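Of the protein chains in this complex, one is absent; all others appear in place.
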Amino acid sequence: MIEALPRLIVTGIMDGTIYGLLAMGLTLQYGVCQVLNIAHGEFLMLAAMLTWTLSAAFGISPLLVVAIIGPLLFGLGFLLQTTLFKALKARAPSPPVFEGNALLVAFGLFYIISFVARISWGARDYVNTILTDRVSFLGASFTLNQMIACVIAVAIGVAVYLFLSRTRQGRAIRATAEDPATAGLMGVNTNMILAFSFGLGALLAAIVGIMMSWRNPISTYIGFNNTVIALVVVTLGGLGSVPGSFIAGILIGIVSRLVSGLWEPLLIVPVYYAILMVLLLVKPVGLLGKR
Amino acid sequence: MPILEGQGVTKYFGGLAAVSKVDFAVDHGEIVGLIGPNGAGKTTLFNLISGTYPLSSGEVRFKGQKLNGLKPHRICRMGLSRTFQETKVFGNMPVLQNVLVGAFFGTPTHVSGADAAKEASRALEFVGLSAMAGYPIQDLTLVNQKRVEVARALATKPELLLLDELMAGLNPAEVSEAMGLVKRIRDRGITIFMVEHVMKAIMGVCGRIMVLHHGEKIAEGTCNEISCNKTVIDIYLGEETHAGS
Partner (left out) sequence: MNIASFASAHKKLVTAGFILLVLIFLATLPLYGNDYYINLLTTILMYTILAVSWAMFSGATGYMSLATAAFFGVGIMAMAFLYGTLPFPVIVVIGGVLASALAFLIGLVTLRLKGIYFAIFTFGFVMFISQTAYYTDVNILGNAWGHELPLMDPGMLHYAMLGLTVMTLLTIYFIRRSRYGLALLSIGGSEEAAEHMGINTTMTKIVLFTISSVFMGAAGAIYAPALIHVEARIAFNVFNSFVPILMAIFGGMGQLYGPVVGAAVFGYLDRTLRVELQEYFMLAFGIILVAVILFLPNGIVGLLPTLQERLRRLTARLRKGGETEQHANT
């Protein structure tokens, strides 16, 4: 059992980078737009299912579908913010009311998207895995898709972090997240920033969804559980903290592998929720959060 | 023993000290004024006394009892009540009901419905608003809403009343009326500690004045002493040349 520990931890870290990327999208949407997007996982699911459709029906390589799916889901997120959430914000008498309403609307979107998907693709599993060859690394064997996904996740994660901290656009985004009124006064087009950020969050979910389809069987049901994981990670890392969610993702990845490998796989999900609840009680702002 | 005293009262928000090592004492029956430029920490000090925020360090004692860590509702029941800088009336009720809340919940012992109603009516009459008892409070002018806040606080039968910028937004006639009200409250045996910007009011009713600046107490004394204090004059002259307040 104990020899498995290093392997579990390394696998956990690899899983964790993916969770971190997914969570980054969610935390961005909450931090900038104040929307806790319960439908986040549905974007992941859509991307995964579209990957299957594009590759099985149109023969496009699952490695390249991101060129189509990426902009598509970015656009969807962008649109949702400029139409739905912007209108919601305008009508809400106060920020907490808006957050509550946005949460409910996101849940409505969850039902809409997941059932539109269910009507389109049905309820079955689809297998569209690629790069399944095993490779030896640090004395254990991993699949190629696992490793490549991990590398991509880290690369994109770092890129997003640098974008937010070093570029002007990124600074504008952070300013809007901290104090939208002042940012607006300083000439920032806050509407554009919000729409962009929401779209970016959706894009990150899409990338994770595509990568997930490389590794696992997918179905129209995979959205919700991934939203839950993202939620736990985001809470641990701090609602609104981008680096926080990446670090937290890795931690959660490790914990989940340890639980499933050393205890009981069926209890991973309850453990997630238990962690979520304990976190909220002990340190609601998470590791790096400031709200 | 002073009815209210504080030693080394300090409050940090993040890295910034909003209130820093302030000592103060208020004796029974006094009307003490608390003045200072905007952002000096006056309302924060009130919030520390009334229990809205916990102190970062220092101690506050009311009637000899430590207030540190007590929640506002307990402090209220001990006999310390307050009004708020931004009027916090219960916008979803009529005027009398607003005051009734104070009468019902602000006293340490249980109050019957009839007694609470009587007390509320009396408090409302004291501030001169009996005629508006049944009106939705949203319909009242700001001046009158402030008066309801005072009535509400009085209905809790306090021994000490914190008044936070009662005169803000009042015209000179209204200020005079409010000054009269403050004196009448003191005549009832209630000690008053008041934050104020309107100098006429401070000079007119307060026996003693404390001056805060950047969270620190920089002066204390009688009205004469303070109005002659060079540091205080500098601060206020400085503020007048800058702002258009």
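In order of appearance the chains are A and B, and numbering begins at 1 in each one.
Keep in mind that, in the parts below, a residue touches a chain if its C-beta (ideal position, glycine included) is under 8 Å from a C-beta of that chain, and two chains touch if they have at least 3 such contacts.
What you see is a predicted model, and the numbers here were worked out from it, not measured in a lab.
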item: Contact list for the unshown chain, restricted to visible chains; value: A, B
item: Contact partner of the left-out chain, one of A:L22, A:M49 or A:V105; value: A:V105
item: Residue in contact with the excluded chain [from A:A57, A:L138, A:A181 or A:L281]; value: A:L281
item: Contact partner of the left-out chain, one of B:R77, B:R147 or B:H213; value: B:R77
item: Residues belonging to chain A that touch the chain removed from view; value: 36, 84, 87-88, 91, 96-97, 99-101, 103-105, 107-112, 115-116, 118-119, 228, 231, 235, 239, 266-267, 269-270, 273-274, 276-277, 280-281, 284
item: Residue numbers in chain B that touch the chain omitted from display; value: 50-52, 71-73, 76-77, 81-82, 84, 88-93, 97, 100-102, 104-107, 113, 152-153, 156
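Methods note: only the chains that are shown with their structure count from here on.
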item: Distance between the centres, which are taken as Cα means, of chain B and chain A, whole angstrom; value: 49
